[in-house]
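The full complex has more chains than appear here; those shown keep their coordinates.
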Amino acid sequence: MRLRYFAWLRTRIGTSAEELPLPAGVATVAGVLDWLAGRGAGYAAALDRRDVVRVAVNQEFAPLDHPVSDADEVALFPPVTGG
Amino acid sequence: MIRIATAAFDSGRELAEFIRLCPASTGGIASFTGLVRGGGTDGITALTLEHYPGMTERRIAEIIETAHARWQLDSSLVIHRVGRMLPGEAIVFVATASAHRAAALAACEFLIDWLKTKAPFWKLEETSAGERWVEPRAADDEAAARWA
């Protein structure tokens, strides 16, 4: 699975992208967030407030129950502030 | 038309070129330019716009498609700056052309409202006190919700 991080999720996790194999049993966006939160202090800090974490799967906004597979690009970022 | 700009651009020049390409049926052109605000008590010294290459362009294309489905537009243009920029520089430029002004004005407002709330961009402000990621504004969400 390709993971991408933006804005303060990127700075807290400490990288903008990484390739990680999707663990067995992780099949939804919520599952990905739970799994990542356990990967270390940076991840935990980034995912501390889940209500302000947004997710895109294959570059489309995705809700927590959205399915994910190992072939997906999953991006995590805060609410957008462009324009 | 969509453009992600990595360097400063000139809204006036963009408007002139946009108007030049309008068909003969165009009667009204609306535009909006967003600038990096300087001065004030918060004293922003620079602003960096981060985006999600690929998804950003795709989302903007969808927002433009929504505008064209909703209003009879001859053409539209969105330019969004990314990277680090200074006070007074343009962050975003939206232009819309239509036979009648009501459509051009409404679509322009819609585009900037949705760009602010539905396209993946993130603002990092630099001030004398350091850097901070800009928080989303409830007023922007409310403005975007008007068009739902």
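Each chain carries a letter (A and B) given by its place in the written order, and its residues are counted from 1.
Operating definition for what follows: a residue touches a chain if its C-beta (ideal position, glycine included) is under 8 Å from a C-beta of that chain, and two chains touch if they have at least 3 such contacts.
Please read these numbers as outputs of a predicted model, since none were measured by experiment.
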Subunit counts for the entire complex, keyed to the drawn labels, are A x2, B x2
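In the analysis below, only the chains that are shown with their structure count from here on.
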Chain-centre distance (mean CA atoms) for chain A and chain B, in whole Å, is 27
In the complex, chain A touches chain B at residues 4, 6-8, 10, 56, 59-60, 75, 77-83
So, in the complex, the side of chain B touching chain A is made of residues 34, 49-52, 54-55, 58, 80, 91-92, 112, 115-124, 133-136, 140
